[in-house]
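Missing here: one protein chain of the complex. Every other protein chain is in place.
Lettered A and B in written order, each chain numbered from 1.
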Amino acid sequence: MAKRWGMTIDLDLCTGCQACVVSCQAENNIPINTEENFQQRRAIEWIRVERYWEGEFPTVKARYIPVPCMMCENAPCEPVCPVYATYHTDQGLNFQVYNRCIGTRYCSVNCHWHVRFFNFWEPKWPDTLKQQLNPLVAVRSRGVMEKCSFCIQRIDHAEQAAELQKRDVKDGDFTTACAQACPTRAIVFGDLNDTTSEVAKTVASTDRGYQLLADLGTNPAVVYLKKIDSDPLPDGIKHRYFDSSQVGSVQGTVAVG
Amino acid sequence: MWKGAMRRRDFLKLVAASGAGAVVFTGCDVSSWGNGDPKREFQIQSAVDNPQDFALGRDLWYATAFSGISGGSGLIVRVYEGRAKKVDGNPDYPLNLGRSTALEQSLVQELYHPDRIGGPLRLKGARGSGSYEAISWDEAQTEYNSMITAGKGSALLITSPLSGSTAAVADQFVKAVGGQHVTYEPEERIVLREAVRRVFGSPRLPTFDLANTNFLLNFGAEFLNDWISPVHLSIGYGAFRQGRAGTRGRYWHVSPQLSATAANADKWVPITPGSEGLVALSMAQVMTSQGLVDKSAAGTIYSGITLDDYAPDKVASKAGITADQITDMAKTFAGQKPSLAIAGTSASAHTNGLFNLTAVYSLNYLVGSVGTKGGVMFNPDSPLPDVLPNSTTGTSYRDWQPIVNKLKSGGTKLALIYNANPVYGLPPAIGLQAALGAGAKVVSFSNFMDETTTQADLILPTNVVLEDWGLHVPDPGPGFQTVALQQPVVKPFVDSKPFVDLLISGATAAGATLPWKTNEDVVRATVAQLQKAGGGNITGTDDPKEYFVTVQGQGGWWDTKKTASAAPTAPATPTKATEAQFDGNGSFYLLPYPTNSLGYGEYANLPWLQALPEPISTNVWASWVELNPTTGKKLNVVTGDIVKLTTSTTTVEAAVYINPAAATNIALVPLGQGHVIFSRYAEKRGNNPVTFIAPKMEAETGALAMAATRVSIAKAHKKVRIPRLEGAVPAYQLEDFPIIEVENTK
Partner (left out) sequence: MGRIIKPVVVVVVILLVLAIPALAIVARSYILAPTAQPAKSQPIAFPHSIHVNVVGLDCTFCHRGATTQADSTIPALQLCMGCHSIIPTTDRPELQMLVTAFNSGTPINWTRVDQLPDHVHFVHAEHINAGFSCATCHGDVASMAPGAVVQVRDLRMGDCITCHRENNAPTDCSTCHY
């Protein structure tokens, strides 16, 4: 059966430590996010850890969620690309062809998870830091969209190694950079179509699974496992928002993507 | 390459590596790489040597280790044609089992940092001017030797906590040169080590069997972020939550701050800063008076204290919580065994830090969680205490004073500094910077220009983690005897030398005869001794060479059978209850906290860590002050407004971040920023809370009490934009459409 790469992220295990974020940046030649990048909302994090509030002091909770590309089955980013630079592979990956991208940014506008990032400028590293760049991943130049690839260089590498041994890729041959780093093993990566894989077993056995923004009907390949709370906040308090005038003036709308 | 493919057998192939591994590109001029330069783009190189372990055109993973600023980890490093590309956890090493932290991932950036010092430097202008001239290693060595000879008998060696082979050589060095060895580490650790010594009688930090704990009560310890052993404890936390069928551990967090770690708790109990110990005593009172635990045990532990003076209703107002909350905590703690109480970070940063910690850790005796499944587990001594010593306790703020005075008076003739930045980390009131300039010769072994290094007469850059040898005894260990082996995975990128080599040559210049010449000799000799001592994970070989190669391949030596001897009996501590003292009369408690990414600022020079959002605020590249929304309204400030923070020491400005989880009477400030000089990525960025807190001390240990300052806050009528991952509007869970779905089990 054809492969469908997928991932489960157990929110009950995620501690918000962000080891996955740095691991991804190291593996995938993501340019250093400078202060200006953050100010302009142009920071690139293929996987990021978001924090959501519930309630306000003293009855308050903060919750974490790591967000990589969802690798949607019916990806909204794909049909809007005028040059077919983002498309679906037969292994279920929502893939970005950098050398075909002309930078219209339609895909990023159409992505509900905001996991597509645009290179507004040529990425820059000091010469010495270039020694660290991963030779198996292309450095994206200016004007190109980029996104989480489920570490396709690792997938390809594992497939090649398996082919030389005249066998199929099996579960555990490799994993993505984020899953490898995760101290609590909240992230599990593998083939959803292989019933013996850890990720498929997790999806099949859990009663906590859900997809992010599932209502949109895109069928993401990233399945979250619900956070468990043994001491929830009282209902009335949970969804109280504090006065939004508190958070400072919103200075200009800045390009997103 | 990883979990499956990259197991023992592959490592064996890779170990020989190290020294030989990183040949290549000797002729290459680094500065013109990339940038589409056709001269280089269209070239392909024949390296000169091709050692067996060096493959062209493919990657290799070498096992090594990082002794770190906390616990440390076994690492595997992906090396591609002589360049380190990626750091990950070593799946074989028992402490981190293949997992790693953001800091460990970032170690490649330390290696290839653009502002690394390229070779030995000699002071050219006035001290502190930062004007240095490059000299050759021969010149540097001559100068270094003459400084050692001149400073003999009155030297001062300042290092980060050293363990294992490096510590053994440092001991020899100090013996030969004559003088003092002081260790610089975050002050909260000093309190923690003392508390552990008093409560458990253990000279080494304990480990916690989270995987079998049912109820975890944590008083402020940032155990998932940058406390003593974050990866090891995170793995335990994973098992604690989802590792057992049918049981999910429950975790309550008691502290003044909803920190990055606290956000993972099922319940956060916000208390007044410094009242942790009182709450613990109160819990003990509830448990004993209600017959939930064995009363006689409590009698031994709290012999000097009348527990009934600390009944919940008497403590509640001081702790800022209700009596019911304390009773609830006590009942749950006693009822959901095995339960575990830990404390650290903010709980130890008060004038009564030691009392807080001893009171909390003593709770474990009441519920029988000492040395048992699901409780506090102890680490055995080093397998070879003489040649592989355990790490030593840091020097407390109080003990720094005589050291500084001796420097000032000229009693110390030579100061040597390795991997520590006390000028940044100690309050300016102690006057260390001026003391270093008072006349002693100063040698820095640092790779980067930082606040301490700029005071040096001579800078001898040393190899960074990925370029050096070493044997480390992790503290805390995994509960059995463990030694991590660090080996160079690449050749030195700049003209640097191993620190231990310089210690050996220094000791030789002072007239000592040491049995080794280089750091590698030390490591090889010590591994040979380990082999002789027997035991361990390496079996089936008697050949010393093969034994060493196997240790290299596995990334260390450990013996799961050699655990600590019997658990200690309940001690008589704490003997008396103390309340936290605060300096100044501002209306807010000032609570500096180590952030997830930058910690106490040791690695603030790495851009990946600077750009890593602080988990709660998601702020990056900056420092700020967190205030409660109501407080913000009262002061008429919003996120981005600058406020003046006035302590009894000084006034500084900081940008406000409105944090809905901040307590109304607390101002939270992150540590780690505010470097005057520390590479292009860290310098002149934010402020360093150590410079504006009042330098109060923990009463018994003399450690700096970071959180013992009160502060008043006034609006400064200026505005900035704090760089942040999150948008301008804080992200709240939507009632009908939650991003993070939650299953309530109550």
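Everything that follows uses one rule, which is that contacts are C-beta pairs under 8 Å (C-beta built on N, C-alpha and C of every residue); 3 or more make two chains touch, one makes a residue touch a chain.
All of these numbers come straight from a predicted model, not from anything done at the bench.
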Check the options A:8, A:132, A:149 or A:184 and report the residue that touches the missing chain. A:149
In the full complex, chain B touches the hidden chain through residues 24-28, 41-50, 55-58
Interface with the unshown chain - residue positions in chain A: 87, 89-90, 93, 95, 97-100, 136-139, 149, 152-153, 156, 160, 163-164
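The working rule: only the chains that are shown with their structure count from here on.
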Whole-Å gap separating chain A and chain B, where each centre is the average of the chain's CA atoms: 29
Could you please specify the touching residues of chain B with respect to chain A in the complex? 1-5, 30-34, 80, 83-89, 96, 98-102, 105-106, 108-109, 111-114, 116, 224-225, 230-231, 234-235, 237-238, 241-242, 248, 250, 252, 258, 260-261, 263-264, 266-268, 270, 493, 596-597, 607-609, 611-613, 615-616, 618, 620-622, 628-629, 632-633, 638-641, 658, 660-664, 719, 721, 723-735, 738-746
Okay, in this complex, where on chain A does chain B touch? 10-13, 15-19, 21-23, 25-27, 32-35, 38-39, 41, 43, 45, 48-58, 60-65, 126-135, 154, 157-158, 161, 170, 172-175, 177, 180-186, 208, 210, 212, 224, 226-232, 238-239, 241-251
